[in-house]
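Encoded as structure tokens, the structure appears first; notes follow it.
A single protein chain has been omitted; all remaining protein chains appear in their positions.
Per-chain residue numbering starts at 1, and chain names A and B are given in the order in which the chains are listed.
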Amino acid sequence: MPKGEIKNRDKFLNNIATNLGRERRTLGVARPRWKNQVQWNVLSNHTEDQLVDVLEKQCKSIHTDLVRTDQENLAQTLLGVIQGYGGKSVMTWDDPRFTTYHLINPFESWKESQNIAVHQWDVENGEESIRIAEQADVGITFSDITLAESGTVVLFSDKGKGRSVSLLPATYIAIVPKSTLVPRMSQATREIHQRVEAGERVASCVNFITGPSNSADIEMNLVVGVHGPIKATYIVVEDR
Amino acid sequence: MKVSLFITCLGDVFYVNAGKATVELLERFGCEVDFPETQTCCGQPAYNSGYHKKTKAAAKNMIHTFAHSEYVVSPSGSCAYMFHEYESLFEGEPVWQEKAKKLKEKTYELTQFLTEVLKVDNTGSEFHAKATYHTSCHMTRLLGVKEAPLKLLSNVKGLEMVELPNRESCCGFGGTFSVKMPTISEQMVDEKVEHIEETETEVLIGADGGCLMNIGGRINRKNKPIKVMHIAEILNSRGEV
């Protein structure tokens, strides 16, 4: 992609420097070491199993169902959740983890046996993918990083990992490999920060998703399900 | 221990009984109390209204007045806190700032002085009533005195304390706010009085003349059967209501 344009910058930033009473700073500003770093204390000595317990408890306050399973039973568990949502049309990411977790064959078989059509995000037919996602009953993605404290799945967008899959369908299922669990947002943002420092381009969209969409804009009454999914389930899978 | 009393203008003119109780209470715990005659007002009404230059005369007078005191104790958290503001008032005047800092360091609100300096948690008082306590904003949030009055009240024999709903919300006094924006102030004090009534208590206790004048003034206007008292009067009481 060609470089973008920057307009009116120097005058603007020079004015800031003048108001701050010093020369313009263009180089060499380093973050100080913050005096308080309390964020690292949260759930710091929890084991992976304990983190799952924290996640499970947090899911109750974010209107999200949590199901535990192992790789062997994942397809069956997934089917149960889809059926629970009355799902007939499903959209998933095009993500190699669906193959690793042996889900491709079951997906194909459900069309005949369960009358459930599972679609995969298709970069070659972009507009069509968005259309299908918009009509789908269920969207399914993996979680890239999972935050126990807040009950959050972190999704990095990519070609096969369309933003719409976790957004447009009426309900949402995140498959959470247990190894993706970390205590809180701090660990995820530190990882992203380290990748940036290593010169990597950040995913065009990083979504921190915490349960279904909701609003309290009418008399502070919580309504679950606004523009994004109305219901959500996390399926935690033993993966080692 | 020598203690200079900073009585505050409301205490000098209106709430004389609270002042008397303060003196007796301090003496009961071994303090030698003096009253520097040249004391006036801390200057808060002018300061909070934005008249900082005009506050300086009062501030300088107070700094002089208490220059030789070992401790300065006041039965008002808000006025005691005003002494803490002098340092920023004299920004750019290092000599006065230094003096202001000294005054700040030796100034205490009454219940703060009792618990922190005299280490008294129980004043051995007796007062038979059902009462509630209003936490004044400046004392609680700015001076940071939260637990002391409640602790002391909890040890008063015969006193049944009921927690005031929304205890920490402002009563609507705010110094000149009460006359600059009277319609808003009215709504705030009315809500405070409603909450006091919800406690079904006979006495409202406070530790700040401003708040008591505001809440008490509204209670009297509405003819509510609630007595308004300063905490010093309760802590100095030996049984009589």
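The rule we apply is simple: a residue touches a chain if its C-beta (ideal position, glycine included) is under 8 Å from a C-beta of that chain, and two chains touch if they have at least 3 such contacts.
Basically, contacts and distances are computed from a predicted model.
Set against the options "Acyl carrier protein", "Peroxiredoxin family protein", "Lactate utilization protein B" or "Nitrate ABC transporter, permease protein", the UniProt name belonging to the omitted chain is "Lactate utilization protein B". When the whole complex is considered, the residue among B:A58, B:V72 or B:L103 that touches the unshown chain is B:A58.
Touch with the chain that is not drawn comes from one residue among B:S185, B:T201 or B:S237, which is B:S185. Panel shows chain B; residues 5, 7, 9, 11-16, 19-20, 23, 35, 37-41, 43, 45-55, 57-58, 60-61, 65, 137-138, 141-142, 168-170, 172-175, 177-189, 191, 213-214, 216-218, 220-221 of it touch the chain omitted from the view. With the whole complex as reference, residues 1-9, 11-17, 19-21, 24-27, 29, 31-32, 34-39, 41-42, 58, 62, 121, 123, 126-127, 129-130, 134, 147, 149-152, 157-159, 162-164, 167, 184-186, 188-190, 192-193, 196-197, 201-221, 223, 225-229 of chain A touch the missing chain.
Operating definition for what follows: only the chains that are shown with their structure count from here on.
In this assembly, the C-alpha centroid of chain A lies 53 Å from the C-alpha centroid of chain B.
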